[in-house]
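Attaching a single structure in structure tokens format; questions to follow.
What you see is the complex with one protein chain gone and the rest in place.
== chain A ==
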Amino acid sequence: MQLFSCPFCGPRDETEFTFGGEAGKERPEPAPDVSAEDWSKYLHRVGNPRGRTREIWVHHTCGEYFLMERDTVSHVVAGTQSLRGGGA
């Protein structure tokens, strides 16, 4: 069981977290202007990189989504970061 560090709560067991998605993925819109290819990419295409990755996770206990950089091979967590700008 991995140990993730919620930027708000500190280190917690991975069972308290859920994967939210790749970081930096933009939802293409408005819908009528989005090609089928772009929408399909948004829905289904994921990088699934080997090694360093940037991901969005949510900590259920506090409900916050945050950015996590980790390594998919070694499982080393390089760091986590709040998504809230301006220290909110």
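Assume a contact is a pair of C-beta atoms (placed from the backbone, for glycine too) under 8 Å apart; a residue touches a chain by one contact, two chains touch by 3 or more; residues count from 1.
Criterion: contacts and distances are computed from a predicted model.
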item	value
From "2Fe-2S iron-sulfur cluster binding domain-containing protein", "NADH-quinone oxidoreductase subunit B", "Sarcosine oxidase subunit alpha" or "Glutathione-dependent formaldehyde dehydrogenase", the hidden chain's UniProt protein name	"Sarcosine oxidase subunit alpha"
Residues from chain A at the interface with the omitted partner, ascending	1-3, 20, 28-32, 34, 36, 39, 42-43, 58, 63-65, 75, 83-84, 88
